[in-house]
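Have a look at the structure below, then the notes.
Removed: one protein chain of the complex. Kept in place: all other protein chains.
So that you can tell them apart, the chains are marked A, B and C in the order they are listed, and the count of residues begins at 1 in each.
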Amino acid sequence: MSVTETAAALEEERPRGSTLPRYLALKGGGALVSLAMVVVLGFFSFRVLPGDPAINMTRGRRVSAEEVERLRAEMGLDDPLPLQFLSYLGDLFRGDLGVSYVYRREVTELIAERLAPTLLLTGTAALISVVLGLWLGQKSAWRRGSLFDKTQTGLALVFWSVPTFWLGLILLLVFAGGLGWFPTGGMVTPGTDPTGLARVLDVAHHLVLPVLTMVAVVYAQYLMVMRASVLEEMTSDYLTTARAKGLREDLVRTRHAVPNALLPTVTLIFLTIGGLVGGAVTVETVFSWPGLGYLTFQGLSAPDLPLLQGTFVVFSSIVIVMNFVAELVYRVLDPRLKAS
Amino acid sequence: MSGAQQPAGAALEWRDVTIGYRRGDGGELVAVDGVSLSVPRGGTVGLAGESGCGKSTMAMSVLRLLPRSARITGSILVGGEDVATMSWGRLRAVRWTEAAIVFQGAMHSLNPVRTVRRQIREALELHSSPATRTPAQRDARVAELLALVDLPAARAEAYPHELSGGQKQRVMIAMALACDPEVIIADEPTTALDVVVQAQVLDVLSGLVRDRGLTLVMISHDLSVLAAVCERIVVMRHGRIVEEGPSEQILGSPRHEHTRELAAAFPVIGDPGSRRVVGRAAVTRLRARESGAPEEDGGPAAGVPAAPDGAAATHAEDTATPLLEVRDLVVDFRSRGQHVRAVDHVSLRCRAGEIVALVGQSGSGKTTLARTVLGLQRPTSGQVLHRGVPLPTARAALKAYRRAVQFVLQDPSASLNPKHTVYEAVAEGLRIHRLPGDERERVAAALTQAELTPPEQFFARIPQELSGGQRQRVVIAGALALEPSFLVADEPVASLDASVRGEILALLLRLQRELGLGALVITHDLGLAWNIADRVVVMHQGRLVEDGPVEQVLLDPQHDYTRTLLDVVPSRLGARL
Amino acid sequence: MSRTPSTPRWRRAAAVCVAALLSVGTLSLGTARPSAAEVAGENVKVALTSDIDTFNPFLAILATSTGILRFQYEPLVAWGTDNEPVPGLASEWSATPDATTWTFTIPEDRLWSDGQPITAEDVVWTFEQIQQNEALQAANGGLVENVEAITAPDPQTVEIQLASPQASNPGAEVPVVPKHVWQDVDPAEYANDTDTVGSGPFTIASYTSGQSVELKANPHFWRGAPKVPGLTYVVYRNTDAAVQGLRTGEIDVLSGLTPAQFQSLEGQPGITTSSGAGRRYTAMAINPGALDKDGNPLGDGHPALQDPVLRTAIFTAIDKNQLLETVLQGLGEPGKTEMPTVYPMYHGFAPGTEEVTFDPAAANAMLDEAGYERGPDGIRLDEDGEPLRFRLMGRNSDPTHQQMADFIQPWLADIGIDVEVSMVTPNQVNDDSTLGRYDLYFTGWGIGPDPDFQLSINTCASRPAADGSGATSENNWCSPEFDELYAAQHAELDPQRRAELVKEAFSVLYEASVNNPIWYADTLEAYRSDRFTGFTKQPEETGVITGQNGYWGLYTAEPVATAEGGAAAGGEPGGLPAGAWVGIAAAVVVVGALAVYLVSRRRGAADERE
Partner (left out) sequence: MGSAPRSGRAAVAAQRRARAAEVWREFAATRSGLVGLVLLAAVFAVALLAPVLVPLETLDVTRLTAASNEPPSAAHLLGTDPSGRDVLGMLVWGARVSLLVGFAATAVSMVIGTLVGMAAGHFTGLTQAVIMRVVDFFLVVPSLVLAIVLSSVLSRGLWTIVIAIGVTSWASTARVVRSQTLSIEARPYIERARALGGGDGHILGRHVLPAVLPLVLANTTLTVGSAVIAESTLSFLGLGDPTQFSWGSMLKSALDTGAATAGFWWFVLPPGLAIVVVVLCFTLVGRALESVLNPTLRGR
């Protein structure tokens, strides 16, 4: 989502207050429908592929024709499509995403191993970019037209225009290769198995460059949205009221303008999570970060379709769940949405 | 009024103040032009004028709340101290303790995400006095303030969106009183409010002024509202004061032409001189009254000659089937799982060439009724009949009906597509209905009928290049182009300045007279009904409570609700207080 | 506007972030890379730039996994530093003259890494598992196909009965697993990646998917324990990052460099580069009219390509030397037959083979002579009047394929052949080539020391079924002459005679013009010679360190005892790149400043408030 698109979306209407169960049902239902669509898309997009999954499974390995036949039956490939879909659903409910072609392991297992590093990376990056973006955004808006504003929006837009992988590579070359400040890849120093604080510090050390890359590319949108949002609020009458009451200018901003400007921003922040998570694919690949994005990239090279299908379903589900959480958070934050 | 004569004792004074705004192109827009005005302690002054006359700029200048682009010359004294020379710290201290403002549109002037208590308490914390040192004291003070404006203390926990418009405005007043300021400036405090609520808020305000000896500067475009609260009224135009005087004089016998225009917009119900006399004619009448000439001799000097009781008389009672008939109409809405009955078994007849005023408060269902009559809203039950034929439900079949009954909306700026030229706007209906004949001629004719002449000059204009009155004329021309037999007009003048309002009403009257065009005019303003209608229908909570000729209903109301409405007409408020 | 700074809340939040970033940043300076003094006890860190599938030796097929497993499991017979058979588990072996029975002797000093003796029982158990359990045939099923029976007459002797005579040693390549560990687990499910028991110089201690593999030295290795405590494979998804890692000393050994990277590392202090002759050939294949195993046409190859003259003309129009010089920067050898130069015994043509050399004029003449007239647009027409317009397929995972295509397209245009290039996924290349859905495509195989397998996949019997299942064929090509030569070498025990037969067979394949090797690319490697030394190449002079047919390279690695290179190990980043990249950082700043200037807009001040 582009910076200004999000800004335009600020004007979107919010649902009026409704009772909590109804709200939950509405939002939860929506999330469930989205999840269902992910599941269906995950199934059918990988079924339209040319090529026989049984052949793919056995590629490069020595197998007899009977073995292929047996595998095909086992995978239910000879069943009619609806039946296949049902068994796929059943498997999904049991948490079974199939077996990777390349790794010969349960996709669920592979994903489970990689989930935590990805959450750590994207979570840290999201937190920093949101805090940084919002903070710079409100400041820029407040000082609109100042050198600060120009510098900040200008920088943000430049970073926003940089391809993530390219920026990552250059950061890697400069700070890891050239200056040697940070490790060139991975999550922990291999060959060491630090514990406690040492481990935290080691991981943090490895985290710096990937997080920096992600933050640089995504914070712009938070900055622009927050800036737009605060500018919108800046002409609000209640700020005049606050000033008339004798409030200092910085209090007018922090007590009145920012809390109000934050509200529409919250939804947009959560909407951008999809983009952030998507960015993990390239950043993790550049920095060899052992996460889901890296796994996706590994799945791409063959391509390993069950693995890709699995990462797609998991990535999308994470984002959908986060959005659902966002709706709940929003409800808590905005008194106007509470049951009246 | 005791200290009114000594300038030194003035609570608030503008001395030769000129305020200009820098424009983007480097020029300057002068909003206030050399105004001097002094408000004595305990005085109540009304500041009247149309939009853009500089009255709000005057208000904001008191606490230096104008945007940075504003340039001020002259001096503004609050309690004898010039705000322009105050330090920021001093200014912040003066704000709200010396003078407080009740802002226009309480809807937006309260922070939507903070409770009423926090917002009021904020002022107390900033300007803490010995009486409001502790949180408990402050809470007590909040409760006390809310009590002053007749709100229960429990409402302190409410968020603004949980309050009605009137309650919010009262919270604003309570907040303004928080630090016991000398001066209260009320900027259009009742503009967005319903008539009944407006009366309540004005009650509270004038009660406080009376009981607490406050100095009040109130700003409004509505002379009668000002007259209801203020001793003196100052009329502004183009940044200058054009007339100043006691309220009765300003309202009753204005001297300046502009004041007359303002005054004419708010007729006194029951005054036969203002019955079906609008626009230039009404102004002329006021001028005549001021100069002592006989009132009847308003003459056809300018604008529309009045047609006193003419229309009503020519259209004899129930000659044929009514042009429009509403039978037992019910309209329900569903919102958030709840059913709301907007129109509740309403029956109504409109004859050809008759102007019927549908009067009611906001939320009484009058707009829904209009939309249903126009076929824009599907009725839950009941029927709308046009010349005795029920309205078809199919869209295609409705098309013919829509040609016959046309719609004039409240806000002309919004009811024209800002990107379409006047020509396109007027021709839109012609194109939809594929009417035969030369489109250009028809458009020109319609514009001429709507008194936009010469029409060619207006073809290429876009709405933003037109004045409010001209825009409404374009809307009317668009309707006329289809040669309708009836108009439904929803608050046709509510968003227009007073001086323009009369002209549009005059146009409606002329169309009735010359084209025999009847209209259902929806309004909250009984004065408007008195101005132009043949018949008045009063609507309350979805039901029609009274229906009859104007004189009968307004001068001898039968229903309690009609009486309540008449009571809160601003021109009568002053008498009541 | 108020000059008061932002509120504490905002400031605190920002401060926390900055502090966090800074602390991590400064920390980075604190945690210095291991200094030379500690190297003695350090693992050799090897960059791992491609995927690992599994460490189960019965299932692992990806080169990286099997390469690591070579450290862990000795076969009966290993490959020596010149790719000759040398003792592995077995100290000696012999075959009956008819080459149907092979006997191996396992000396008593052979121990598993847990100290248990290695016996014939382990070998028998391993072979029988593969024979009996279809699921375990994935990796090495082909190696035991010809084994009729395997017995252990005594704990020190293994006897292998073959169904048909076989010249290649049946004890080579099959990793033997410890029965005492594997008999208690389901061999098809066993991950085998933690504290494993093996027979080779190193055993896998732990594996963290996507991060690293730890191998520790096997103290019981019969050739003597390695001089380093272990190996650490470090996953790098990105070779550029891995090169940086080598520069900064985060890793010690890196393979799979591109020519550009290789050249940039040459002469760097503390780093030694090694360009080893590769085991792989890269070729362009032409669809000769693919047939399935029953002889029915397969796929949609252009019919004109069934003409050997046309195929030869195409190869004649390709300048291998130019491709080698430009794409590989000369780091390789021009291709002859499918056997690369590392196997000098089998490399090269049989006498009398006519080598196709680059000669566009000759190619044009061949085509003119064969009657391929040029159409109006310069493209030749086949006998049906159809233009010679061929698809050229390559793998999108291999950048050299596109680079080669960039050359081949205009070269073929010169002889009146139009080529449409497409780069697709490796899987699709596999599918399409198996099913004959191609005209031209880039192919290539890594070749083991024994040529038998590579020949076998070109026999008629190796062609797939109509649905692509069954055996793997390299070119869907079939020649009785070739099959005879294959059979003859298969049973020939005399190495010299066998080598001649092998060369002859490959030459037959070459002359059929279905598959013309372009080059044998060098394997480009670099290591930190200031920290480790003693890497043994295979072959010893010209060979590779990693990716060997054995374990020599890293097994013989030893730490540099003196601290001489220690200071440099800190990672002298290398003049040009470091300067260049810091310069880039400056450039980015400049661009940023420019944008700032651009973004400065008119000041819309109408509603700005104090």
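Rule of thumb we're sticking to: a contact is a pair of C-beta atoms (placed from the backbone, for glycine too) under 8 Å apart; a residue touches a chain by one contact, two chains touch by 3 or more.
Please read these numbers as outputs of a predicted model, since none were measured by experiment.
Asker: For the chain that's been dropped from view, list the shown partners it touches.
Answerer: A, B, C
Asker: Looking at the full complex, which residue from A:117, A:133 or A:279 touches the chain that isn't shown here?
Answerer: Result: among the candidates, A:279 touches the missing chain.
Asker: Which listed residue, C:329, C:353 or C:456, touches the chain dropped from view?
Answerer: If we include the chain that is not displayed, C:329 is the one touching it.
Asker: What is the set of subunit A residues that contact the non-displayed chain in the whole complex?
Answerer: 1-9, 11-13, 30, 33-34, 37-38, 45-46, 48-49, 144, 157-158, 160-166, 169-170, 173, 177, 224, 227-228, 231, 271, 274-275, 277-279, 281-282, 285, 296-297, 300-301, 303, 305, 308-309, 311-312, 315-316, 319-320, 323
Asker: With the missing chain put back, which residues of subunit B would touch it? List them for me.
Answerer: 371, 374, 376, 395, 398-399, 402-403, 406-407, 409-411, 414-417, 419, 421, 423-424, 427-429, 432-433, 439-440, 443, 454, 456-457, 459-462, 465, 475, 478-479, 482
Asker: For review purposes, identify every residue of subunit C that touches the missing chain, sorted by number.
Answerer: 238-240, 243-244, 257-261, 263-264, 322, 326-327, 329, 396-397, 399, 402-403, 405-407, 410-411, 414, 421-425, 576-577, 580-581, 583-584, 587, 591, 595, 598-602, 604
Here is the rule we use: only the chains that are shown with their structure count from here on.
Asker: Cα centroid separation between subunit B and subunit C, in whole Å?
Answerer: 83
Asker: Rounded to a whole Å, what is the gap between the Cα centroids of subunit A and subunit B?
Answerer: Between these chains, centre-to-centre, one finds 50 Å.
Asker: For subunit A and subunit C, let me know how many angstrom lie between their CA-based centres, rounded off.
Answerer: Distance between chain centres: 35 Å.
Asker: Scan subunit C for residues touching two or more other chains and write them down.
Answerer: Expected reply: 2, 604-605, 607-610.
Asker: So which bits of subunit B are touching at least two other chains?
Answerer: 65
Asker: Of all residues in subunit C, which touch subunit A in the complex?
Answerer: Going through subunit C, the ones touching subunit A are 1-2, 4-7, 9-10, 13-14, 17, 20-21, 24-25, 27-29, 31, 33, 42-43, 45, 51, 53-54, 59, 61-62, 134, 137-142, 208-212, 214, 232-238, 240-245, 247-248, 250, 397, 425-428, 430-431, 465, 467-470, 570-571, 573, 577-578, 581-582, 584-585, 588, 591-592, 595-601, 603-605, 607-610.
Asker: Under the definition above, what is the set of subunit A residues touching subunit B in their complex?
Answerer: Listed in rising order, the residues of subunit A that touch subunit B are 16-18, 22, 236-238, 240-248, 255-256, 259-260, 263, 333-336, 340.
Asker: Okay, in this complex, where on subunit A does subunit C touch?
Answerer: 50-52, 55-56, 58-65, 67-68, 102-105, 110, 113-114, 128, 131-132, 135, 138-139, 142-145, 150-151, 153-155, 157-158, 169-170, 172-174, 176-191, 201-202, 204-205, 207-208, 234-235, 239-240, 243, 248-251, 253-254, 284-288, 290-291, 294-295, 297-298, 301-303
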